[in-house]
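Here the complex is missing one protein chain, while the rest keep their positions.
By letter and in written order, the chains are A and B; residue numbering begins at 1 in each of them.
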Amino acid sequence: MTPALARPKWQLIRYALYLIPLVFLFLVPQLFAQNPFLLNVLILANIWAIFAMSWDILSGYTGQISFGHSFFIGLGGYTSALLSLATGWSPWLTIPIGGVVAALGGLILAAPALRLRGPYLALITLVIALALQRLVPMLNLSSSGAEGAILCFPKCFISYNVTTKYYYSLILLALVTVGLLLVARSRLGRAFEAIRDDEEAAAAAGLHVSKYKSLAFLISGFVAGLGGAFLVNHMTFASSGLVLSLNVSIEVIIAAVLGGMGTIIGPIGGAYFMVVLREYLRPLGIWRFFIFTLLAILVLFFLPRGLFTELRLRLRQFWRQLFPSTPVSYRPLQAAADQADGAPRPLQSVPSPKQAGDASDWLLEVKDLRKAFGGLLAVNKMSFGVHPGEILGFIGPNGAGKTTVFNLIMGLFHPDGGQVRFRGREITGWLPHRVVGAGIARTFQIPRPFAHKTVAENVAIPALSGRHFARSRSIRREEWVQRCCARTGLLAKADIYPSELPDADLRRLEIAKALATDPELLLLDEPFAGLSLAEMEEISQLIERLRREGHAIVLVDHNMRGLMKLVDRVVVINFGEKLAEGRPDQVAENQDVQEAYLAGGGR
Amino acid sequence: MILTVKDLDVYYGKAQALHEVNLSIEAGEFVSVIGPNGAGKTTLFNAISGFVPHRGQINFEERPLPRRPDQIVRLGIIHCPEGRSLFPYLSVQDNLNLGAYRLKVGDRQINTELETVYQLFPVLKGRARQMAHTLSGGEQQMLAIGRALMGRPKLLMLDEPTLGLAPIVRANISEALRAIQQRYRMTILLAEQNATFAFEHSQRIYLLETGQVVRQGTADELRADESIAKSYLGG
Partner (left out) sequence: MSTLAEILISGFLISSLYALVAVGFTMIFGVAGVMNLAHGAFVMVGAYIAIWAATMMGWNIYLAFSLAIIGMALFAPLVYRLLVRPISKRPVIVFLITLLLAVLLEQTMALLFSTTPRILPRLVTGDIYLLGINISYNRIVASLIAVGIIGLLWFTVQRTKTGQAILALSMNRKGAALVGIRAERITLLVWAISGALAAVAGLFSASFLGISPLGDRLPLVIAFSAVVLGGLGSIPGSLWAAFIIGYAETITAQFFPEARGLVSLFILIVILTIRPQGLLGREIA
C-alpha cells in the first residue's frame, strides 16, 4: 500500500490486530508457568521466526532466492561465540557484533549474486553455505567437541532462567518485526518489490538495482546474524549442526514458504507452526525427522502459497464482507485540472521548441554507435540527434535495430563503439539508473507494468528515483504521482491493477511511469502497436500534449503510417544503419527508404 | 477445404487478441494474412498450431484439431514460426533431419528429402556441418523453412519469413517459395507485414487489424482497393 493512497484508519486497525497475538505471547509465561518445555519451544520458535523473516526480506520481497541462509546464521553465531570465548564480553555486545559480521557476509555474498539470476543465484548461496560448513571444522576452533563445536563459553545466557530468555527472545522478535515492516513499507521496500517483479523495468524506472539488491543482502544478513548469535547464546554452544548445516537453511525456507513469501508477518506463523511441530514430534524418536519432512513436503505441495497466506486471504474476504471498503476519493488537484487544460507544467522551464534542421543545439546526440551480438552487427555507424522539444520519428522495419539503439542509450547494453551525449555531457555506458537520473526515460514496446501494484503504485516506483526531488522539493510524492496519472488520463483508474486495463491504457501507464522520473527526453518504443485507429489517435494527442509541455520525444515505429503529422523529423534505419534523415515528406521520397519499405522480394 | 477456422477468439488474460476470426484454405492454395505489427497474425498462427488456448472451431481435413502442438504437427500442419525456433547447438543437417521427425520413414527417404531442401537453398548444403546458431539471419530463416519442408507438410504455415532480411535474401526466399508452390502444389498460409511480398505470391488475402479480419478477397480484388493500396502498398 502506497502512502500516496494510504488508508490510514484501516492500516492502524490492521496493525492493532497484530498486537493481539503479541499480548498473548507476552502472557504465555504467566499462563503456562508449569511448562518450561513449552517456553523452550517458543524461544526456538521466536528465533526461527527471526530467521524466516530475514529470509523473506531477501527472497520473498526482493526475489533473490537464497538457499544458504545458514551462511548468515552461522557467521552470526560463531562470531558471537568466539568473541565471548576470547574476550569474555557480554552477550549484549557480542550478539549485535554477530549481526554486523553477518551483514558484512551478506555484502560479500552479494558480490557474485548481483551477476546471477534464478537457479544460479540459488546455487551460489547454497554452495557458499556448504563451503562455510566444511571450512569451520577444519579451522580447529574448538577446544572441545567435534564438528567445530564451541561449548559453554563464559558469558552467555547460562545463568538466565527460561522465562527471562523467553522474554528476551520475544522482544528481539518484536523489534525485528517492526524494523522489517518499516523497511518493507518504506521506499526501500517498494524498490525491493519492483526489482522482484521486473528487474529491467525497475532499472528503466531509475532504480539503482545493484545498490538495492546489496542492501537486501545486508539487511537480511544482519537480521539472520542477530538471530544466529541469539540462538548460540541461548543454547550455550555453537556447532555445525546447530547453525551451519544445510538443514538449518532448509528449515528456514520451509518456515518462510509455509507462512507465505513476501509478507514479512507470514513467516512468523510459519516458523511457529514448524518449530512447534518439530519439537512436539520428539517422542517419535528416530521417526520424527521422517514424519516432519513428509509433512513439510505435503503442505508445500498442496499449499504452495503457504498456510498463512491462504488463511489471510480467507480472513480478508471475511473482513471485506463485514466492512465493505469505501472507494478512495482523490483530491481534485489544481495541478491535475491544469494539466487537463493542456497548460504547460509549472515545474520545469519550458525550452522553446527548436526549428527542425538546426544542428547546433542537440539535447541528445548519438555518434557512430556500434553494437555486435556474437558475429552479428546489430547497430553500426549510428548517428543522429534530438533537439529540445521536438518529436523525432525513429523508423525502421522489424528487426532493424531500433530497440537495440534504445537499450544502448539507456545503458542496458554496453556499446562496442561510439558515443552518446545528453545536454552536452557524455553518458556512454552509464548504468540505466544514472541515465534516467540525467533526464531520459523510456517505455517498453510490450508494456511492462509491475503486475502486483495498482496504477498509482506503479507510477510511484519511478517517482522513487529521486530526480524530481532534486529538482523540486516543493511537491510531495503522492501529489507528483497523481499529477503524472492525471497528465496521461489515468487518474480515474489510479486504484486499478494493470491486469484490468485495456491495451491503450497500458500504453498510458508506460508513459505515466516514464513521466514520473521527470524526464526531459522520452523514448517511446512503438506506442501504437496493436492499437485501433481511435486509440492511436488518443495516444497521438497525448504525445502532442507532452511535447507542448516541453518534453522532447523519440517515437519508434516500424513504418511511417500515422506518424507523418505527429513528427517534426524522421530518422529511418535498416539493418542497424541509418538510411535517411530529414522532414517526413523529404524522407518519404527518398529512394533507399522506398526500397526498404515498398520493394517486395523477388526483384 | 483443407483448413477452416470458425469464430476464433483468443484471450490473453482479459485482453482479447483475436475477435471471431474466420478463415479457410483450399488444398493447393497460397493464402496470406497481412496486417500491421500487433494485429494478431502470430496469435492466429499460434492458435492454429495449438500454442495458445482459444475458443471457436478449427477443422483440418474436416476433422477438429487435437489439443497439443505435437499432435497437430503429426497431422501435417507445419508451422515455421516467427523467431524460427531452431535448435541452435545442432548442426544444420541435424536440424533438417529433425524436421522429418514426424514421418515414419527410413534414412534413404530422408536423404532424398534433404537433397530437395539443399536444392532449394544451396547455401545450406555448404554449411551442413555448421551449428545453427552460427548462421546469418537469412540462412537461419532458410533453415527454418527447410526444416518445415522436411516434414512433408500438408499445410505449411510461414510466419513473417522475410522479417529483417536483406533484399537479396528476400529475393532468394521468394524464389524458393515460388518453386515449392509450383513443383509440389503445396498448401501455404503466410503471415506478412510486407504486403508487397504477400501480394506477389498469394491467390487470396486476409487483412487483419486489431485482432479482426477487416477485409478478405483475391489478391487482385484487394490490389484494386484504393484504401488498401494506399495504406499497405505505399501507392
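Keep in mind that, in the parts below, a contact is a pair of C-beta atoms (placed from the backbone, for glycine too) under 8 Å apart; a residue touches a chain by one contact, two chains touch by 3 or more.
Since we're looking at a predicted model, the values are computed, not measured.
Colleague: Hey, which of A:50, A:130 or A:369 is the one touching the hidden chain?
Modeller: A:130
Colleague: Using the touch definition from the top, which of B:26, B:70 or B:115 touches the missing chain?
Modeller: Of the candidates B:26, B:70 or B:115, B:70 is in touch with the missing chain.
Colleague: Looking at the whole complex, which of B:41, B:54 or B:79 touches the chain that is not displayed?
Modeller: Residue touching the absent chain, from the options given: B:79.
Colleague: Please pick, from A:82, A:300, A:431 or A:564, the residue that touches the omitted chain in the full complex.
Modeller: A:300
Colleague: May I ask you to list the residues on chain A that touch the chain which is not drawn?
Modeller: Output for chain A: 59, 65, 67, 111-112, 115-116, 118-120, 122-124, 127-128, 130-131, 134-135, 138, 246-247, 250, 253-254, 257, 261, 286-287, 289-290, 293-294, 296-297, 300-301, 304.
Colleague: Take the complete complex as the reference. Which residues in chain B touch the chain that isn't displayed?
Modeller: 49-51, 68-70, 73-74, 78-81, 84-90, 94, 97-99, 101-102, 147-148, 151
Keep in mind that, in the parts below, only the chains that are shown with their structure count from here on.
Colleague: Taking each chain's centre as the mean position of its Cα atoms, how many Å separate chain A from chain B?
Modeller: 40
Colleague: Which part of chain B faces chain A closely enough to touch in the complex?
Modeller: 13-15, 36-40, 133-134, 136-137, 160, 162-164, 166-167, 170-171, 173-175, 178, 193-194, 196-197, 199-200, 209-210, 231, 233-234
Colleague: If we count contacts the way the header does, which residues on chain A are in touch with chain B in the complex?
Modeller: It comes out as residues 374-376, 397-400, 499-500, 502-503, 526, 529-532, 558-559, 561, 575, 594-595, 597-603.
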